[in-house]
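Only one protein chain is missing from this complex, and each of the others stays in its spot.
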Amino acid sequence: MADRILKKENLGKLVASVNGKGGRFIAPVLDARQVVFKDVARAEDIVSDYILARNSYKEYVFPQTEVVADFTVEKHGVDLKSREVEARETVVLGARPCEATSLSSLRAIFTWDYIDEFYTKREDTLVVITVACTKADEACFCTTVGLSPETKTGSDVYLLETESGDYIVETMTEKGKAFVERHKAAFTEGGAKAKALVMPEKIGTIDLNKVGARLKDKSHYDDQVWARLTRKCIGCGACTFVCPTCHCFDITDEGTAFAGERRKNWDACQYDTFTLHASGHNPRHYQYQRWRNRFMCKFNFYPEKFASKGCVGCGRCIRVCPVRLDITEVMEEFSR
Amino acid sequence: MSNNIYLPHLVTIEDIYEEAPDVRSFRLVFKDKALRETFDFKTGQFGLYSAFGLGESTFCIASAPTRKGYIQCTFRKSGRVTGGLSELSIGDTMGFRGPYGNFFPVDEWKGKNLVFIAGGIGLPPVRSVIWNCLDRREEFGDITVVYGARTVADLVYKNELQHWGDRNDVRLIQAVDPGGQTPEWQGKVGFVPTVLEEAAPIAENTVAVTCGPPIMIKFVLKALEKLGFSDENVYTTLENKMKCGVGKCGRCNVGDVYVCKEGPVYTAAEVKKMYNDF
Partner (left out) sequence: MEERLRKKAKELLESGEVKVVIGYGWNRQKTRTSPVFITDAAEVDRLVWNPLCVNNLSIYLTRKFKDIQALGRPAIVAKGCDIRNIVVLITEAQFKREDVYILGMACEGTVYRQELWKGELKPEIMPTKCHNCDVRNPHLADFVVGEKSSFTPPEAPAGMVFDKIKAIDAMGQAGKWAFWINEFSRCIKCYACRQVCSLCYCERCITEKNMPQWIETSAHPRGNLSWNLTRAMHLVGRCTFCGECERACPVNIPLNLVNQKMIQVVKDAFDFRSGYDEKTHPPMIVFSPDDKDDFIK
């Protein structure tokens, strides 16, 4: 049977088709010497030689800053208007298989009894087109958390790069099938040889089950190991901002005394003000306690509470950390 | 109809009560007439209160669900939002989202004695329970209220304290910290946990509810243990910083427990099982 192919020279057609039908096309491009996910108008801007984009594509379902309501304060009352999300097809091309699994984790949080439509409406119209990895670096550890470049869960469309720079297309979900159908002019049929996938080596000293079991035992909270391993953390929060599963946010008002907007902004559990009470008491007074919370969130809260992955092994937090605090070194310690 | 979970309801400030220095209560009425009729909550639940242009702040609903048609909140002016709320006057508009969280299982307490122990600004959540139970007085046994504050001026709900003291179906013990008394002070002088131990309520068939500063709660729990209360019969309400109130924003958790969704009301037994993340 012939494969469905997305030819390199047809990428432009696909971009034009998506943008032309009122959609949004997101792909890795070069910006300020980094590969980042951005809106793309021309296929020539799309980069194919990269490990992972610097940012997670979560910002297209959970924007860094977003207005949830507008208000004007008048003499006798307040005029309050809700913001609604305009849902339109948003296509992310070039996600990696690891990060594609993160959406189900975010969805679990944003639909936990109360449905955050700012998230769900965007995710409902998001098409994740994954390109399987033909490169990895020393920060990649997907295989250590039970994923790999062959993981297809979370992808709507899964692409394999071919020797000639084209893509072999596999549709994984109804959404993916509908997407290919909608933009079928960009796809062809044929045969091609896929490039070999590159698997990061599994870190043999890490056992996720052991990590999970140690974290469940509540006595570890007072273990000196946290301070010893993580006191170098400077609390910048860069790890949380690039992480595909970090979901914390702040709600804040901006504007003048008479009119303004209520915004939902990314926030980070690594900041000391994050949990600071009005009384001055802070449940997480030291930085290592904040770091511990993030690790707990990834390897206890997400898996135990939401049966989802808190960490997909993309390694972004390791690459971005100014003090090279490597989460796998802590996982290693908790595998003992 | 908007499904925006972050959109507050508009409420009008119908009355303002000065409770203590920098502490005031608002009596709030929904602008939406239909909502005014249908709005319901359970004692112990909380809400997010907006001062538009400044943001939202979390406090409990201090009124009782047995009192319909309005809600009351009590807050201390301490930050940006509470500072902004303090500037508002009767007739002004603010925002309210809620009710959120779990509640005190008052229905399970039928036939039991109740002891309420509160410190300072910790009385408002307990007040909701007290009025709820007083409005259904015949369903419960003895009711004891132990309330203390740093100084006489810091005692909140002074009129109600007097009312409770005057009732013969409530045993009220008031206290102020040493040095906080005035020459006219008739109540006890001492810290709440000590005063509680002296009052020695009977533990048998009794439920205790406590709220106050973390340090007070810590010692109240010890005192209750000494008095023979089992951890299953002691309730408290945890106050952590919150922004969303609906289990999304990620900051109110104590270990794996999200206070906004799975709390704020817990038994002492549940609190003792939590990760040490207070």
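Labels A and B are assigned to the chains in the order they are written; within every chain, residues are numbered from 1.
Keep this in mind: a residue touches a chain if its C-beta (ideal position, glycine included) is under 8 Å from a C-beta of that chain, and two chains touch if they have at least 3 such contacts.
Since the structure is predicted, the reported quantities are computational estimates derived from the model, not experimental observations.
J.: So one chain is hidden, and I want to know which residue out of A:19, A:104, A:134 or A:265 touches that hidden chain in the complete assembly.
T.: The single option touching the absent chain is A:265.
J.: Where the complex has a chain not shown, which of A:3, A:31 or A:170 is the residue touching it?
T.: A:31
J.: Identify the residue among A:41, A:234 or A:307 that touches the chain left out of the display.
T.: Final answer for the missing-chain contact: A:234.
J.: Touching the hidden chain in the full complex, which residues of chain A are there? Just list them.
T.: Touch with the absent chain occurs at residues 31-34, 54, 64-65, 138, 227-228, 231-232, 234-238, 240-242, 250, 252, 254, 263, 265-266, 268, 271, 273, 285-288, 320, 322-326, 328-329, 332.
J.: Name every residue on chain B in touch with the hidden partner chain.
T.: 79-80, 83
As a convention for this text, only the chains that are shown with their structure count from here on.
J.: So in the complex, the part of chain A that touches chain B is made up of which residues?
T.: Residues of chain A touching chain B: 68-69, 71, 73, 76-78, 80, 82-84, 109-110, 112-118, 218, 221-222, 247-253, 255-258, 260, 262, 264, 267, 269, 274-279, 281, 283-284, 289, 293, 296-297, 300-301, 304-305.
J.: Please name which positions on chain B make contact with chain A in the complex.
T.: Touch residues, chain B against chain A: 2-8, 10, 31, 50, 52-57, 76, 78-79, 82, 91, 93-95, 213-214, 239-241, 243-244, 246-251, 253-256, 261, 273-278.
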